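With one protein chain removed, the remaining protein chains of the complex are shown where they sit.
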């Protein structure tokens, strides 16, 4: 946990410095009215100080509880993240309904152990319901890709 | 007058529209990505063919239902359906995880109902006074109000105040992306057109709460989840009632008051209520672990806003929030002009709105309590199927917001960030609060200085400013004072 917190503090530290530098390129304050840079600068300073304090505090802490980042369970999360980005791309290229069906079927197959016809029906029903509700009732346009 | 109004409301068609509105609103509210404003806007075209009473009461029904509906998903799935229920998720989900989902939903439902009724009473009795008061708010007052709201970061940051500050400033910085309100210059947009109007915070919220929660669900998909105990009581037990009534009266009034200030909505009200409930509590350290009052306070406040938001609309003709703006549109389509003249020219419609709001709240209570059992069924859906469905709803919800694929990408990115936040025990609520209040604080800070020509004393120029100043000091110092006092008592 300690090293995790240190990484966290470092991440925010970098972010605050990044914002600070970007802010310096914005137009300056005019006639006593703060310009667009003032607020982000103020906020990034608060973030900078908090990140430093957190880093120092964690550095001198001794109790180390381990957070699992690369266990079997976590790898599964990373795979899902990748799968979802792939789903987004496929939605744009192929189409909403087809990709959604494949995504649902894939996840249900991977995570559970149901019979194949149950998985197909399940994915089909969910896709149909969501598509109908959003497309026909809420009028959300799903015009993507070459199929539908 | 009252008889005329009752004649308008107590018609089968009007009553049906209220019921349909509330039910539809609840469904829209509980789906992440479909906000209250969107729900009301979706229903608006349907009202063009109706008469004035039917149309406005249908919209009010949707409004009341949607503000309440968000708490369902917040409690059951840790996924606030609307920003207004983000504060409810903090303790509501913890309580549901203990197997007390029914109790949490019961408390949320009754508190919402009572908060709504209180605000309705405010609307009927003192709306002219409140409206006049609300007009006194100018840039300095809004800035002080936003700063007061930001102080709540300390009460919602979970275990570590420092991490809460990091999360909060992270949210504020994200909100600075886009065209700057005051000078119109680009900030941090990297010439990407999708960033010109900023990152809308609904996709961020869906990512940080719903998506990350689904990732956590993937992580422990094989962990047997604690099965919900049989829902023995949905209607709150006697021991909860005292607290519900107490909180609802106090925070419902707070909600009505906050709602009456134009530009301040249910999301802010519920966070303020949560913060206040915590600082007034005898055991603030237990907040975040599933306390009944931590559910009741924000729920009473966000439904309290519903009546409050109608106050400036009906008495002044200015919208209290985005929803009220749509309602003004709906009324003008009917040939009615909201504002001071409405009371003179169309008094029966005004009274019909009062009665309708009350009925909508009653309808919400009845529907809410009856559908709790139905909604908690969600928890009995196996995770292997529920998690992919949540994935899908996150995608569709964030797309539906503006029909823009960029929002889906934002949601996914923040889902990944949210997952790591979860792993590192960083609370996402301060980030959401920063996203909501950051822009309000900044633009009013600069607007106030623009109007005062650079004079910083403008922030302490009125009584309202001073009140907020004192409140800010108290809320910052109170926890320390309380600790000292407790120490001395024990010593």
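First chain written, first letter: the chains are A and B, and each begins at residue 1.
Basically, a contact is a pair of C-beta atoms (placed from the backbone, for glycine too) under 8 Å apart; a residue touches a chain by one contact, two chains touch by 3 or more.
Throughout what follows, contacts and distances are computed from a predicted model.
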Name check vs UniProt for the chain missing from the figure, options "Methyltransferase domain-containing protein", "Transferase", "Putative FAD-linked oxidoreductase" or "Tripartite tricarboxylate transporter substrate binding protein", returns "Tripartite tricarboxylate transporter substrate binding protein"
From the list B:194, B:281, B:467 or B:482, pick the residue that touches the absent chain.
B:194
Of B:9, B:42 or B:72, which one is in contact with the hidden chain?
B:42
Which of B:16, B:280, B:341 or B:460 contacts the chain that the document leaves out:
B:341
Positions on chain A where the hidden chain makes contact
139, 141, 146-147
Per the touch rule stated above, chain B touches the missing chain via residues 37-38, 40-42, 44-45, 48, 135-139, 179-186, 193-194, 196-197, 200, 262-263, 312, 316-319, 322, 325-326, 329, 332-335, 337-341, 402-404, 443, 447, 450-451, 453
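Criterion: only the chains that are shown with their structure count from here on.
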Expressed in whole Å, how far the mean CA point of chain A lies from that of chain B is 23
Interfacial residue positions of chain B with respect to chain A in the complex
34, 42, 160, 162-163, 165-166, 169-170, 172-173, 176, 180, 182-183, 185, 187-188, 215, 218-222, 382-385, 387-389, 391-393, 395-396, 399-400, 403, 405, 408-409, 412, 415-416, 419, 423-426, 438, 442, 445-446, 449-450, 453-455
Name, in rising order, each residue of chain A that touches chain B in their complex.
1, 4-5, 8-9, 12, 15-16, 19, 22, 26-27, 31-36, 38-40, 43-44, 46-47, 50-51, 53-54, 57, 67, 69, 73-74, 76-77, 80-81, 84-85, 87-88, 91-92, 100, 103-104, 107-108, 111-112, 114, 122, 126, 130, 134, 138-141
